[in-house]
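Since the structure comes first, as structure tokens, the remarks are kept for the end.
All protein chains but one are shown in place.
As written, the chain order gives the labels A, B and C, with residue 1 at the start of each chain.
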Amino acid sequence: MNIKNGVEYIQSLRNLKPTIYYKGKVIEDVTCHPATAPHVRAAALTYSLANSEKYQDLATATSHITGRKISRFTHVHQNVDDLIKKIKLLRVLGQKTGTCFQRCVGFDGINATYSVAYEIDREYGTDYFERFKKWLTYVQDENLMVVGAMTDPKGDRSRGPADQPDLDQYVHVVDRRADGIVIRGAKIHMTGAVNSHEILVMPTTAMDESARDYAVSCAVPIDAPGVTLIFGRQSNDDRRDNLERIDAGKPSFGAVGGEAVIVFEDVFVPNEKVFMDGQTEFTGPLVYRFAAHHRANYGACKTGLMDVLIGAVSYLAQIQGTAKASHVRDKVTEMIHLCETLYCSSIACSAEGWPTPSGGYMVNTMLANVCKQNVTRFHFEIARLAVDLAGGFIATLPSQYDLQSEAVGHLVKKYFSGVEKSPTEYRIRIARLIEAMTGGTALVESMHGAGSPQAQRIMIFREGELNRKIEMAKKLAGIPLRET
Amino acid sequence: MNIKNGVEYIQSLRNLKPTIYYKGKVIEDVTCHPATAPHVRAAALTYSLANSEKYQDLATATSHITGRKISRFTHVHQNVDDLIKKIKLLRVLGQKTGTCFQRCVGFDGINATYSVAYEIDREYGTDYFERFKKWLTYVQDENLMVVGAMTDPKGDRSRGPADQPDLDQYVHVVDRRADGIVIRGAKIHMTGAVNSHEILVMPTTAMDESARDYAVSCAVPIDAPGVTLIFGRQSNDDRRDNLERIDAGKPSFGAVGGEAVIVFEDVFVPNEKVFMDGQTEFTGPLVYRFAAHHRANYGACKTGLMDVLIGAVSYLAQIQGTAKASHVRDKVTEMIHLCETLYCSSIACSAEGWPTPSGGYMVNTMLANVCKQNVTRFHFEIARLAVDLAGGFIATLPSQYDLQSEAVGHLVKKYFSGVEKSPTEYRIRIARLIEAMTGGTALVESMHGAGSPQAQRIMIFREGELNRKIEMAKKLAGIPLRET
Amino acid sequence: MNIKNGVEYIQSLRNLKPTIYYKGKVIEDVTCHPATAPHVRAAALTYSLANSEKYQDLATATSHITGRKISRFTHVHQNVDDLIKKIKLLRVLGQKTGTCFQRCVGFDGINATYSVAYEIDREYGTDYFERFKKWLTYVQDENLMVVGAMTDPKGDRSRGPADQPDLDQYVHVVDRRADGIVIRGAKIHMTGAVNSHEILVMPTTAMDESARDYAVSCAVPIDAPGVTLIFGRQSNDDRRDNLERIDAGKPSFGAVGGEAVIVFEDVFVPNEKVFMDGQTEFTGPLVYRFAAHHRANYGACKTGLMDVLIGAVSYLAQIQGTAKASHVRDKVTEMIHLCETLYCSSIACSAEGWPTPSGGYMVNTMLANVCKQNVTRFHFEIARLAVDLAGGFIATLPSQYDLQSEAVGHLVKKYFSGVEKSPTEYRIRIARLIEAMTGGTALVESMHGAGSPQAQRIMIFREGELNRKIEMAKKLAGIPLRET
Partner (left out) sequence: MNIKNGVEYIQSLRNLKPTIYYKGKVIEDVTCHPATAPHVRAAALTYSLANSEKYQDLATATSHITGRKISRFTHVHQNVDDLIKKIKLLRVLGQKTGTCFQRCVGFDGINATYSVAYEIDREYGTDYFERFKKWLTYVQDENLMVVGAMTDPKGDRSRGPADQPDLDQYVHVVDRRADGIVIRGAKIHMTGAVNSHEILVMPTTAMDESARDYAVSCAVPIDAPGVTLIFGRQSNDDRRDNLERIDAGKPSFGAVGGEAVIVFEDVFVPNEKVFMDGQTEFTGPLVYRFAAHHRANYGACKTGLMDVLIGAVSYLAQIQGTAKASHVRDKVTEMIHLCETLYCSSIACSAEGWPTPSGGYMVNTMLANVCKQNVTRFHFEIARLAVDLAGGFIATLPSQYDLQSEAVGHLVKKYFSGVEKSPTEYRIRIARLIEAMTGGTALVESMHGAGSPQAQRIMIFREGELNRKIEMAKKLAGIPLRET
């Protein structure tokens, strides 16, 4: 682990020169720019935890390639225990940051590509697996942050990759040279992209033969020539950008992970960093494995966020003098219930993990999809309950400038007070935290990150083994299994 | 109607001199200030519609006091037809503004106070009803906008008004003079306050004898000496304040109604504008009637907003090429279903309206509470479905500055395009509209405006006539009604 | 009204000679047979109420044809007030019977056929409307009970009426003679059939030209030659058949309406009782109008049933000493809330009623479909809450024979007691009532009566006016209505 902690991670970012735009201007240094620094801080915690006595066991692992101690975020899962430790790590990080710490995307990309590269080689006699291991060893030794780049823009969604009016709507190979390939296109919604070291490109969907040029996986440095990043907007991002420490809700961290578009304008990738090129029948497995890992994770990090939200409304109820009301307790109970129901699916799909031919471990696909499907429901419901318990003032509160104003500050302090002795500023801070965690971007990310709800439903139906279930029913009803 | 249309309304506001703070600074002219102008525009539409041939029948009424044509927003409902027309008017306004047009609060305050003042006089021989009619005639003739000021800060919610450590947590009479009273305290979450002409003060809860000084209702001009307004924050208000016409989502209108704290620092109110002073047993009826009217309205204006949201996601689905997918159609169906279920309760509580002794008509209280309770559930669920259908890009879109940038504008246009021929900017505009209508403030307002969910549940239980229902059950089960 | 009350209705049934099978045997007299008598009693109440001073205004109407006083169940709605009175009548009957009183099906069939016959004549110059009015006058004057026969068996649901392997899966005309037609097929799930006087046959779905012989509507006496009825099973029907007055839950009435298959084996119908024959383009309107009326009604009778259920669990909570627990009150509140939400849609679709060209009034179709869709959800949820509050003993209680047994009766009485002084038998009776109203048939009927859930969703989507809603959204987002 060349990068040993959060501080070194931040320093390492300063050595990169990615091309980043935000609100029409260039971001020179992501570690200082107010729009990106909070997201850098959240990612930095994934580095810091590796040195924490309490969390070291969760945050690090032993490389099965080199035997060296590595960050768990660069590890290929070797058993069920690895899968479960990951879940616990993510929940802790969710609790500590109250937001997305971004490093799972590359983590899951590594695990998916690792096992699939192995299987491509087995089929075609290629050497993707060795290439990948070499690159992975570099990532592990340096302890790099990798952005897993899967989601393409897709243009007209009623058409496939090779059937678009604009052929660049999915990343594809536009040139093949002796020493490498040239790719074009874009990946959107890229969490943590602006503060990653490497991009791991992966196809976005299962493809057929017509889309050979689109079946591409490779690694690209974040500041490679031809790579441009455009950093997106979030709810209330101006408060973050204006350094409004109270009104931003989370003074240290952002709303979610800090998403960017990554544009590839004819970017050259040397052969040793290409891990798939044209094996369309392996796009499905790669996507589904990545998705399954990533969906499993959402039941972990989001429960961490929900823990924070439950704590926030409980604290606010104390301040407001309502903590003992039966309906308040019942709603808090419901929040806990939904949160832990979600957690169960992350644990369960890990406990039911299985080894791929490469030795890398996969979560149970059905249960991982079930997990993410519940995220898309429960996060909204928990937010609804939090908003209910918090009260309407989270949407009408005067700004921190009024709180601190000479003219009206005393009025804000007087008329937004709660129970005696609890300072009004604390009440306002916790209200702003709830506001930040229940509105807009935070919920949209839960809905669509790791795949939109319908994507999970397709998998759940597909893995439902209906024929086996039909047999069970027929047996019980006294109907012969084979009807003539 | 002295103020005849939206333009005259805006001009009338310029003649007032209220004291308004926002983000630590004074707002001099609400009609121009970027923070308040969008809310002024929404309220102005309540004036404009009175001149629309199509909507005139809904937007105006005939005063039962003067026989003159007045804005419906200043009318005392005289029959079921009035109640139903109001509902239809509010839905239309919701469809046209996509936001809160603010004028219902005073409207409902007028209707509640009217009938209660009549009943106080009947009990005590006071002349509140005549005072009120006189003030109301002025409001009708001038066509003023009235902010219905009910919600007090409440401090420690485990204690009543007269039992607070700080006695000003509920508005109360601090002095009684020959010619009037002096009031102190604050009202919070006051929708439309900064662009109203008059404040109608009402008690916030049912009170007992110990709280005599808190049982006060009166009218106060918005720029009366001692009145200070502090305008609150909303989700993404900076985009509004920065005049970001695309990123704000609704270029002309605000997120919700524009809420403010109204502080009364020893404000004098002449006797002719005092409509209740000390009749604690009438605080309950006043609050419940105001609440019932207001709760009924939420099923009307919010269905207007939901109509917009359903249209927005349907349009976006067309642009994205997904409009015919069965799961898309099913989710749109669900959104319509919830929207119309809500509308039903507004219509039903109106159709079941009844006359108070004053002649003013009330909605059915049970059904009005049921209506609002559903708002607190369905708006979140509809928002969830809208977010599902819209896709994750509403949370990761680059800003309008990037869209318009020379450096990367072409990339944004290319990679956020949809089906052929539909301009990317339209896709982005509709995405920002959905973002604005599904996150943060918009939903919090639905949850808590017109009373928090628990407030409705208490009323629903109370009006449930359990004894009558128990009798029905006993009869059917063959159990004697009178057990011995 | 030749039949003046419940007793006369029961006598009138004894004059009929329908062919009815049940559990493999013939039912000779439906008024005495334990399987059918409870359903006869429920229908009889629709007759009795016409003489009740309290309910007369709801239960009767003035015929717009003859000017004579008639049962509302034979009336063609003439205005919104008629539609609303019907809703109130149905809720009262639901409260008094706790079950289906069966007479709405014919009632709705009458209203749908009336307006459609008028429109067919207008198009084709036929005389169906006069035929229908003549038959209806007979029904009104005699005060007959009519079973509205719509639902066909449908065989293979992936095929239409004329495309079935067995052409009889939909009722159709097999012969046309000078004096009438001959029909074959069956109608299933026919509520109240065995104790009706007349059958009103209607097509079951919108049909195209290929299905001309299937587009048939006519009236047939219940005991016409060739008509056979097979009475279906219900949950716990044996308790009813064995006259177990305690264990049956509702000693006087049945679980639901008493459904039967009506088989038409080449039944002759004279021309004057034929109201449609081959006008396929009118099958859609007839079905949708019948369905809309019927769906509206479900929000009325079922709320009556829910009232009983709410009363039953409230009473049981008193007996068990839990009535004051906050979670009990909250669940009762939720039951009331759902019940009244449902009621709102019945009232609303009536308040928004509109006249057809015939003068007969229709409910608002969108809101009526919304109403029924909610029945399919809320009845299950209310049942779930009732089961929660009742406790597990409703599923494990010893039988009434044990309660009355010399050997163990004292043990049952001792160990199923509640609070002091409340007899154990009352607790058991109310438990059995809850059992009867929350399990099996009762809920299935709510789900599928008046159309399965998907049928409503299709209508809701179709009537959603998406284009109008898209325009609203575009206006607010600043997108031109006509894109070029």
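Throughout what follows, contacts are C-beta pairs under 8 Å (C-beta built on N, C-alpha and C of every residue); 3 or more make two chains touch, one makes a residue touch a chain.
Remember, predicted model here, so these are calculated numbers, not experimental data.
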item	value
Interface partners of the hidden chain - shown chains only, full complex considered	A, B, C
Given C:S48, C:T228 or C:N271, the one touching the chain that is not displayed	C:T228
Residue among C:H64, C:R245, C:R384 or C:R462 that touches the chain left out of view	C:R384
Hidden partner chain, touching residue among C:T205, C:N271 or C:S399	C:S399
Which residue of C:N5, C:S48, C:Q78 or C:T322 touches the chain not shown here	C:T322
Subunit B residues that touch the omitted chain in the full complex	326-327, 330
Touching residues on subunit C - with respect to the absent chain	21-25, 153, 155-159, 165-166, 168-169, 186, 188-189, 228, 230-236, 238-239, 242, 247, 256, 259-261, 263, 320-322, 324, 327, 376-377, 380-381, 383-384, 387-388, 391-399, 401-402, 404-405, 407-408, 411-412, 414-420, 435, 438-441, 443-445, 447-449, 452-454, 457
Interface residues of subunit A (partner: the chain not displayed)	84, 95-98, 245-246, 249-253, 307-312, 314-315, 318, 329-330, 332-333, 336-337, 340-341, 343-345, 347-352, 366-367, 370-371, 373-374, 421-423, 426, 429-430, 432-433, 457, 460-461, 464, 466, 468-479, 483
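Criterion: only the chains that are shown with their structure count from here on.
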item	value
Overall pattern in which the protein chains touch one another (line/ring/star/complete/other)	complete
Cα superposition of subunit A on its sequence copy subunit C - rotation in ° rounded to nearest 5	180
Between subunit B and subunit C, centroid-to-centroid distance (C-alpha), Å	40
Between subunit A and subunit C, centroid-to-centroid distance (C-alpha), Å	51
Whole-Å gap separating subunit A and subunit B, where each centre is the average of the chain's CA atoms	38
Sites on subunit A at which at least two other chains make contact	327
